[in-house]
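Input: a single structure, listed below in structure tokens.
One protein chain is absent from this view; the other protein chains keep their places.
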Amino acid sequence: MKQKQLNVIETKAREWLLDRGVKVQDIAELTYHLQRSYFPHLTIEDCIRHVEKVLSKREVQNGILTGIQLDRLTEKGLLDEPLQSMLKKDEGLYGIDEVVALSILNVYGSIGLTNYGYIDKQKPGILSRLNDKSTGDCHTFLDDIVGAIAAAAASRLAHNSDVTPTS
Amino acid sequence: MKQKQLNVIETKAREWLLDRGVKVQDIAELTYHLQRSYFPHLTIEDCIRHVEKVLSKREVQNGILTGIQLDRLTEKGLLDEPLQSMLKKDEGLYGIDEVVALSILNVYGSIGLTNYGYIDKQKPGILSRLNDKSTGDCHTFLDDIVGAIAAAAASRLAHNSDVTPTS
Amino acid sequence: MKQKQLNVIETKAREWLLDRGVKVQDIAELTYHLQRSYFPHLTIEDCIRHVEKVLSKREVQNGILTGIQLDRLTEKGLLDEPLQSMLKKDEGLYGIDEVVALSILNVYGSIGLTNYGYIDKQKPGILSRLNDKSTGDCHTFLDDIVGAIAAAAASRLAHNSDVTPTS
Partner (left out) sequence: MKQKQLNVIETKAREWLLDRGVKVQDIAELTYHLQRSYFPHLTIEDCIRHVEKVLSKREVQNGILTGIQLDRLTEKGLLDEPLQSMLKKDEGLYGIDEVVALSILNVYGSIGLTNYGYIDKQKPGILSRLNDKSTGDCHTFLDDIVGAIAAAAASRLAHNSDVTPTS
């Protein structure tokens, strides 16, 4: 019964990501971007495998469901003020999105912190689209969550590799 | 202009707490409960003063607004499944409430961790009422947030005191 | 080669724990103490199995080695002032021991926070002996690390169980 419940949660978290336009492949490309210089034989398939494992963690699923829920409610204008405006404009002093991202990162330890911060600033690949405010979509939480999953997958890859890059 | 905006956010965070039945005095009593054995001359007024300072921090206000918003939406049944059920029953494997609590605690450093965990388990004072599921109210986030504010105020008190208890 | 290196680190972390008087059984008893009321069929052997899994995580090994190293150097008086005195007396405003404990806890998510704080305050079993200052030993880091491993094992147990306690 528990197993079934967990599967529902993982299935839903993956559906919600897809529904917001984020494919496993998109996240894996961020991980590849982060790690290819350290691991010359790295393939996108390796990265996909690590992203899949990150997505199987309950803390990660909790973060995905909570963050996307808040993004959706923001788009529909269903939050109360002043929260509605803060999330709508992704206000710089609002940090609960980073807090949720950190809870995802921490599952694979602190070594992902640098990678997370780096791609959050550089906005490669899917992160660029998620930050495009011109679409009318709200991805205040999702962009941080996607960056955190990609950085967590990079940490997992480093933990399971034969090569240990210096930090 | 910025000052005005900050004041709106602090005012709203305090209003939302009151609206959910949590007075500054209630939180100060938790802090008093945590610290009176270390500081024999401690008064409730001292604790109120420290709780007020904790409430003036923007990170704390962000946590209050986000957590109470999610509790309210849960009560109204406005969240999507499976999140609605997870928050409704305060599910044990859902930890985003603790994640938000930790972001409040961290503003006054790691020394508040023990106090937070202790009152979250013991549920003294207002925390007992917030955990009473028989009322039909949902305080999945709020009980953790109130415990974290009380523990953060205890840390602030220790940082500003003449007496340094051993940890 | 990597596998071999990891094994050395895990082996050493376990040796250092034993050398400081902490057996896997001691930690498992803390986990049992935390969880037996939620899981009536729980055995010490179950708890040992979860503690073993926690000890296999690299972040946990890093925390054990770093914390015990600092405790040892403190006992030998080899740290520079004012750090030597701060660690010697386990000063209340020094929180790096809790910071390291948190990095261990986070590997199994935020749901262990409450359990960690609770046993850190209550000091059952081995934690009572580690906090006995009359022995001349210094366990400023180790007591927090042992509590965090026990709480992480309790989280792991909850994640892998058929029964989901409310948080």
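Labels A, B and C are assigned to the chains in the order they are written; within every chain, residues are numbered from 1.
Quick note on the criterion: a contact is a pair of C-beta atoms (placed from the backbone, for glycine too) under 8 Å apart; a residue touches a chain by one contact, two chains touch by 3 or more.
These numbers were taken from a predicted model, which means no experiment stands behind them.
From the list C:Gln69, C:Thr135 or C:Asn160, pick the residue that touches the absent chain.
Touches the omitted chain: C:Gln69.
Of A:Gly67, A:Pro82 or A:Gly109, which residue touches the hidden chain?
From the options A:Gly67, A:Pro82 or A:Gly109, the contact with the absent chain belongs to A:Gly109.
Under the stated touch rule, tell me which residues of chain B contact the chain that is not displayed.
1-2, 5, 58-59, 103, 106-107, 109-110, 159, 161-164
Pick out the residues on chain C that sit against the missing chain.
Listed in rising order, the touching residues are 8-9, 12, 58-59, 62-63, 65-66, 69-70, 72-73, 78-83, 86, 93-96, 99-100, 102-103.
What does the interface between chain A and the hidden chain look like in terms of residue numbers?
Counting only chain A, the missing chain is touched by 89-99, 101-102, 109-111, 113-118, 120-122, 158-159, 164-167.
FYI, only the chains that are shown with their structure count from here on.
Kindly indicate the chain pair that has more C-beta pairs in contact than all others.
B-C
So what's the Cα centroid distance for chain A and chain C, whole Å?
Distance between chain centres: 29 Å.
Which residues of chain C are in contact with two or more other chains?
Within chain C, the residues that touch at least two other chains are 109-110, 159, 164.
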